[in-house]
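Below is a structure I'd like to ask you about.
Here the complex is missing one protein chain, while the rest keep their positions.
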Amino acid sequence: MKHQSRFTYSLKVLFSRKLVVFAVCLVVLFVLIAVFIPVLSPYDPYKTDMTSSLLKPSSEHWLGTDKLGRDVLTRLMYGTRTSLCIGVLSVFLSSILGVAIGLISGFYGGIVNTVLSRIVDALLAIPNIMFAMALSIMFSSGSILGLVLVLGISTVPTYARLLTAQVLQIKNSDFMTAEKVLGISNKKKIMSHLLPNCISPILVVLTANIGFTILAESSLNFLGLGVSAPVASWGGMVSEAYTLLLSRPVYAMAPGICIMLLVFGFNILGDGIRDAIDPRLRGTL
Amino acid sequence: AGCGGTKDTASSSADESRVTETAANAGENSQAAETNAENSNYGGTLKIGLQNAIVHLGYVHTGLGTSEAMILDTCCEHLCRYAEDGTLTPWLCTAYEEDPDNLTLTVHLREGIKFHDGSDFNAEAVVWNWQEWTNAGNIELNCVDNYEIIDDHTVVVHLSEWSNNIATSCLYTAGIMVSAEYAKANGTDALDKNPVGTGAFKFEEWVVDEKIVFKANEDYWIEGLPYLDGIEFAIIPDEAAQISAFQTGEIDVLLNCNSDASRTLKEAGFTPEAKSLISGGMSFMFWFSCQDDGPMGNVDARRAVCSAIDKDAIVNYIKENSGAVIERTAQWGPNDVWSANPDLKGYPYDPEAAREYLKAAGYPDGFDMIIYYGNGGDDEEICSLAQSYLAEVGINAKLELIDSTITNELSGINGESFNGMIFSAGRAEVDLTTYYNRTFLPDGVRWVNQVTHEEDIVELINLATTCKTFEEKEKYCQELSKTVIDDYCELMPLYISSDTIFTHGNLVDHGIYQINAIIWTPESAYLTR
Amino acid sequence: MKKYIIKRLGQAAITIILISVFAYLLMYIVPGDPVYAILGSDITREQYEKQYLLMELDKPMLVRYWHWVEKIVQGDMGLSYKYTKPVMDLLRQRLPVTMYLGGISLIISVFLGIILGTLCGINRGRTVDNVLTVLANIGSVVPGFWLAVVGMYIFSIKLGWLPSYGFSFPTAGVGLSIKQTIMPVVCLSVGAVASLTRQMRSGMLEVIRQDYIRTARAKGLKESQVIVRHAIKNAIIPVVTLLGMNLRGIVSGAVTIETVYAINGTGSLLVNSIVGRDYPVIQACVLIISVVVVLSNLLVDICYGYLDPRIRLQ
């Protein structure tokens, strides 16, 4: 361990579990699909063809076609793009906002912290989906960007709380005292010592949260508050197909399974990263 | 003769026979009932699955929604019913006479009927109901000067000016009868939770958002009816649950399912029941926001949109998948009715023409627009299809899902104009004067900030409502239709759809959706085993 | 301990006040004219203006908020636009349903989660652990509504064992009630069971490494005694703190599950009222549900104090 860099060690821990390897493969696969769909599929995800509506799976359409005659597999692959976009971007947004709030409330402590903590408490008490529902009506554009905002904002409190705790802990650590003894300025203390040390637990939650966000997006879609047609999204496809479960089982099950696989991938990856970078974090989230 | 003349004579001459016919029918039915009782099973409780939440029930004087109106028919009856051909037929009254010259409508009431609370159904009750209707702010009876009670079972309505809709308004629209005594004793609000009518079933219980229960009325005025012991409406908002509940037999009837559910049930071997309708279906159409500064404010751009979309293909597609009877039409109402204009073209599918229109409008390369649509039905598919057609002529439409509040706001008096169109459904009225005035008159309440209030349209509407002969009305209505759709291209009708039901095949004479979606004649329905 | 409870009560009170602000503010961030929400379509200018004034929409927001709070304190949450009846009455009907289902789910998931998690923890690396861990991971990623729909097809349509919709309390017939409760409860619990199993597993792994477990073993206790007497209670402590989160998850789940199974609980009420802009109901639902969550968290914290004597004394 001594002569092994932390990074390679972490990687080693990460990949020592078969499940994690599987999860990483899943995520990578989905990312590749999202990036390369236009090359992968000969079909246009938006071109409707009413004559080939709801075809059963065949060699031409591996998973059949949807109501408007679009290739289900192609739309699933475009849905990957949507889901990943929403998942990744919203988590990005919320973590940045959350980190900023957490840093402020943790570093300045006192009244700032008390006020912000109570607000975060209050927001955390409102079930996520309600918050998201209200927000999604507010931004009712039905666009991907809108959903990113909605889901991003609704998870900000989680990060804020986590980071506040983290900052409060690190702020009082010996090495931060050491910085003070050295007479280093506040700005430098925050940016180059406090922040980097708070990031790793955030990273863990972040990965897992991508999964949860994708799930939340599908729930919203199911409630009719998701991305507008004709953009392909898994949640949208579930809600558009679930009544056809009996007659078109493949069409109805496929988007659900995709959601599960991707979320599963991110969850396991999150767990894996947590184990790899900080075993002490186990079970705290 | 006044402008209601044609109907007037026809209905009054038919009155007697009609009444006897009804009675005879009832007799026949009761006989049939007896035979049925021996061989097969009737009675029992009919469970009907319903997807919409019900908000109002018995306070008839506020506007009721489609399902609400239908449910209320279980326990309350109208003075007249519609026959299958769409003519007004006496039911709680025995006959009526219209007199446009003397500005009167005389109504003869059926005798010996009691409300469920035991009070008598008489002239006083009828007048109270009418007055209540007006008091609640409804405009239909605004032309009435006063009501004259001749005796217990005869009322004369005196008008201040002639309206050719007065019979429909008094006998059907405002002609639904609830117990005045009950209302006086408990307040009209009580009626909202506990409707008291004269119908074959008595209201029993209403668990909001869950179920509405009716029990058979032992003292129904038609001897031997009803057959069923009770009727229960079960509210199931989710489609999957509806399908499942129907398939497992938890409900006997599924009302108004969309094409997905129809398709699934059809594939599971059920046949939808739907009647081809002359009147009373739902009309599905796109409304343009014509007052917008953007492309939508330009009539040629709207024409381009209309021509670019293959409406026939879309409707065919919907028709194939749906369980309902669907009729492609280019007008607001159905195709084969008196108000329909056979000359109306309605911009048939023609991408070339669309491109021409685009050029004429000054957008040779197309433009951006929004299509708003609501949640439910086949709206999303239709709009997606429309969008992909528009894309082909270079019009880039963005779909946006909105909910009913936003729809109401956009269509309401404060609605802001937007660059696009909105997909919406409304009752397919035969008589255009009932809806056009709400929309195209400058003091209307619907789409007022979206449609153009062109002078010629306003004038045609006024002429159509006040004319005294039916021929005139027919002419003005047809002209109106063409002006609105062909000349100004304010809306793009797609189709008219009937309402469908699925049953397990053991429900006989159910009377649901026989006339239209808001009329139900439940008294002679029964279940076989 | 008393001090601690008082302190937590104080915090909860502040949180609730803030929630009330958020709940009220929702009305203003959500677009859609409340007048249309209440009156529906086809309203005339007079009707609009009358209603506008009636709803005090001309008053400043703070004044309206204050009036709202005043009324709430008196137990009046206003009238539902849609149902035209007091929101209080609505909630009185709906809340017990969600609390009943949620409560059962919570109890089931806590029990199952603890048992399964312990099994995994003490059998780390063995087949039981691997199988359960994979199941738990899958369980936590199944969208609840999807499971509900799939379950409905299997158990109602295909097998005909369970009803497709509806809900009734056991007081209205035990048999039917149980049948109606099974699927919703399963769908609501799956996620929570999964996450509790995972949490319990890691809690167990953590505890099992502790010195006092070694002490217990060195005393000569049987392995089962070590686990039951010394490990489980310690492992539960961190899990208990996460119960609040799980509760929140269950409530979120109720929103979709209740919609699918046509259960008239708070979840479906909330969906309907958000879509229908029934603001008084939205506000009341958000307020009540959040308050329930806050109070349960409070309860959890107090339980935590009782579970962990170290906290109790502070």
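Order as written gives the chain letters A, B and C; numbering starts at 1 within each chain.
Following the convention adopted for this analysis, contacts are C-beta pairs under 8 Å (C-beta built on N, C-alpha and C of every residue); 3 or more make two chains touch, one makes a residue touch a chain.
Everything that follows uses one rule, which is that contacts and distances are computed from a predicted model.
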From "Dihydroorotate dehydrogenase", "Sodium:proton antiporter", "Heme exporter protein A" or "ABC transporter ATP-binding protein", the UniProt protein name for the chain not displayed is "ABC transporter ATP-binding protein"
Kindly name the visible chains that come into contact with the excluded chain.
A, C
Just name the one of C:77, C:162, C:247 or C:307 that touches the chain not displayed here.
C:307
Of C:176, C:237 or C:299, which residue touches the hidden chain?
C:237
Selected residue (touches chain absent from view) among A:31, A:145, A:184 or A:261:
A:184
Contacts from chain A to the absent chain lie at residues 1-3, 5-6, 12-13, 16, 173-175, 177-185, 192-193, 196-197
Against the hidden chain, chain C presents residues 3, 6-7, 10, 125, 210-212, 214-223, 229-230, 233-234, 237, 307-310, 313
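Going forward, only the chains that are shown with their structure count from here on.
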May I ask you to sort the chain touch graph into line, ring, star, complete or other?
complete
Taking each chain's centre as the mean of its CA atoms, chain A sits from chain C at a distance in Å of 22
Rounded to a whole Å, what is the gap between the Cα centroids of chain B and chain C?
41
Among the residues of chain C, which are close enough to touch at least two other chains?
31-32, 149, 153, 157, 259, 275
For chain B, residues contacting two or more additional chains:
240, 243, 375, 403, 406
Within their complex, state which residues of chain A touch chain C.
19, 118-119, 121-130, 133-135, 137-138, 140, 211, 215, 218-219, 222-224, 238, 242, 245-246, 253, 256, 259-260, 263-264, 267-268, 282-284
Listed in rising order, chain B residues that touch chain C in their complex are 53, 55-56, 63, 137, 192, 207-210, 234-238, 240-241, 243-245, 247-248, 250, 375, 403-409, 411-414, 438, 445-446
Residue positions on chain C within touch of chain B in the complex are 31-33, 36-37, 40-45, 47-48, 82-84, 90, 93, 149, 152-153, 156-157, 160, 163-166, 259-262, 264, 268-269, 272, 275-277
